[in-house]
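With one protein chain removed, the remaining protein chains of the complex are shown where they sit.
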Amino acid sequence: MVLAAILVVAAAACSGEYPQSTLHPTADFGEQIDVLFRTIFWWAVGVFVVVESALIFVLFRYRDRRGAADPKHVHGHTLLEVAWTLAPAVVLVFIAVPTIRTIFRTEQAPPADALTVEVIGHQWWWEFRYPESGVVTANEMHVPQGRTVVLSMTSEDVIHSFWVPKLGGKRDVIPGRTTRIVFTPDSIGEVYGQCAEFCGESHANMRFRVMVDTPEAFAAWVDRQRQPAPPADSLDEQQRLGAQVYMSKGCLACHAIQGVSAGVLGPDLTHVGSRTTVASGILPNTAEGLARWLRNPPAEKPGSLMPMVPMTDDEIGALVAYLLRLN
Amino acid sequence: MMHAATAHHSSTGLDSRKLAFWMFIGSECLLFGSLISTYLVYQGRSVQGPTPEEILNIPLTSVSTFVLLMSSLAMVLALAAVTRGDRTWSRVWLLATALLGVGFLGFQAYEFASFVHEGLTLRTNLFGSTFFVLTGTHGAHVFIGVVWLLTLVVRSLQGKLGPDKAMNVEIAGLYWHFVDVVWIVIFTVVYLLS
Partner (left out) sequence: MATSVAQHAPAGPATLGARLWSWITTTDHKRIGILYGVTAFAFFLLGGLEALIIRLQLASSGNTVVSAEAYNQLFTMHGTTMVFLAIMPLSAAFFNFIIPLQIGARDVAFPRLNAFSYWVFLLGGLFMNASFLVGAAPNGGWFGYANLTSTQYSPGLNIDFWVLGLQILGIASIAAGINFIVTIINLRAPGMKLMRMPVFTWMSLVTQFIIVTAFPVITVALVFLMFDRFFGTTFYSVAAGGDVLLWQHLFWLFGHPEVYILILPAMGIISDVIPTFSRKPLFGYAIVVYSGLLIGVLGWGVWAHHMFQVGLGPIADSVFSATTMLIAIPTGVKIFNWIATMWGGKIRFTTSMLFAVGFIAMFIVGGLSGVMHSSPPADLQQTDTYFVVAHFHYVLFGGSMLGIFAGIYYWWPKVTGRLLSERIGKLHFWLTVIGANLSFFPMHFIGLLGMPRRIYTYDPALGLDTMNLVATIGAFTMGLGALVFVVNVIWSRRRGELAGNDPWGGATLEWAISSPPPVYNFSVIPEVSSRLPMWAEDGMTPVPATPPAPVHVPGGSYWPVVAAIGIVVMAIGAILKSLLITLGGTAVLVVSIYAWSFEHFEV
């Protein structure tokens, strides 16, 4: 019965859409780990089958039968014991060698032409900075397919952990230290990531997305991100009202919009409208999702540093219109 | 301190209390080991002064170290006196050990006070935090040892510290010598190697 349950679960795990799966890697880092994991996994399955079968055999074969004589008192067998000390050692060699090879391969120095992205962890959102192009964004990282990416990571507050299972293993993002992940994405698409080190009340809500673009699409994205925010005279009536709300309700104290405000506590909003999610991956970046977030941030993300600012529905609508215009 | 349920026999021939005390000392080694390791790991990482070079007074501490070392000698003599049943000298040496311990604590109090005066407290920097917690923990051990020794002096004055109770003094001595040895390590690591 247990076995049946196991099989059902296993079958389920191998099919279907799992956007945050470690088993379907789309970058070299993840693939190298996956190959290693599968090697270890099959060794483990082999050992599991052998040992559990031996156990079941013994339990069945030597169960107490009424009237059987008491067994002979055997105290040990040196040769056997040496053998089963060596057997696991041999299996471990087959695991250790590829392990160490993979360690060194995945922690190699990146090539000089790699794209550096600075990752900064915050309670509870992600900041991504591209020193090469000056782009700053949040909770949604774009990288080009086929080019090696180096993440240079640190934290503004507590320890976080950057984890995009499809790209590769996680790495802690540690205040006072800089840690690194190197990977080369090999297929385009959107993959899910999430903070993996407990970082306080809304640890569960510290999600993000990575968009692997074609090199052309990536270049286009960078270009768009480098555009300044739309000038005030290009805004329509509602958007202009929204911009006023942005200024008057205190948003500007924490957020940056190039040319408008320069707050540093919250995500840079210069191109917030271009992202697919808001509030670090927990709500869709649509008019409804954004409005829901703005109405009461701590209700969506408990402990959120962004407070609930009392606003009328009209004000929220205007602010939403303005923010979505920033794309 | 603890009266053993001195069993009617001991499998090893060792006194149970003494064995327990050795285990306790083993445990304490890990405690001080962790404190000293932390001090070493954090050496030179303070973002502001005062630094150890600026503030540590090695000549003064050498004197206090000497005082503590002498106390160990007195402890040895005290145990010998108790074992041979010499009441007068056991009191003299126990009291001497305790007083030398008090002397060491006096030096430490003076040192702490002057550091605070010169602007180094627990909160000042990593050096302050690691230094005070390490040496403070050691000082607390010395203080407990002094109280223990004075208790033995009182027991002796009450006439309750005959040769049959030599084990009580031996265990106190074990503790005292251990605290002494720890100080040698701290003195070397914190003062001499900085």
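Here the chain labels run A and B in written order, and each chain numbers its own residues starting at 1.
Just so we're on the same page, a residue touches a chain if its C-beta (ideal position, glycine included) is under 8 Å from a C-beta of that chain, and two chains touch if they have at least 3 such contacts.
As the structure is a prediction and not an experimental result, all values here were calculated from the model.
S.K.: Going by the contact rule already stated, which one of A:Glu132, A:Glu201 or A:Asp223 would touch the omitted chain in the full complex?
M.R.: Of these options, the touching residue for the absent chain is A:Glu201.
S.K.: For chain B, which residues touch the unseen chain?
M.R.: Those residues of chain B that touch the unshown chain are 1-12, 14, 16, 19-20, 23-24, 26-28, 30-31, 34-35, 38, 41-42, 45-47, 122-123, 125-126, 128-130, 133, 137, 151.
S.K.: Footprint of the hidden chain on chain A, which residues?
M.R.: Where chain A meets the chain not shown: residues 1-2, 5-6, 9-10, 12-13, 16-23, 30, 32-33, 36-37, 40-41, 44, 47-48, 51-52, 54-55, 58-59, 62-65, 68, 70-77, 80-81, 84-85, 87-89, 92, 95-96, 99-100, 102-104, 106-107, 123, 157-159, 161, 163, 165, 168-172, 174-177, 179-180, 192, 194-205, 207, 281-282, 302-303.
Everything that follows uses one rule, which is that only the chains that are shown with their structure count from here on.
S.K.: Using CA atom averages as chain centres, what separation in Å is found between chain A and chain B?
M.R.: Centre-to-centre distance between chain A and chain B: 51 Å.
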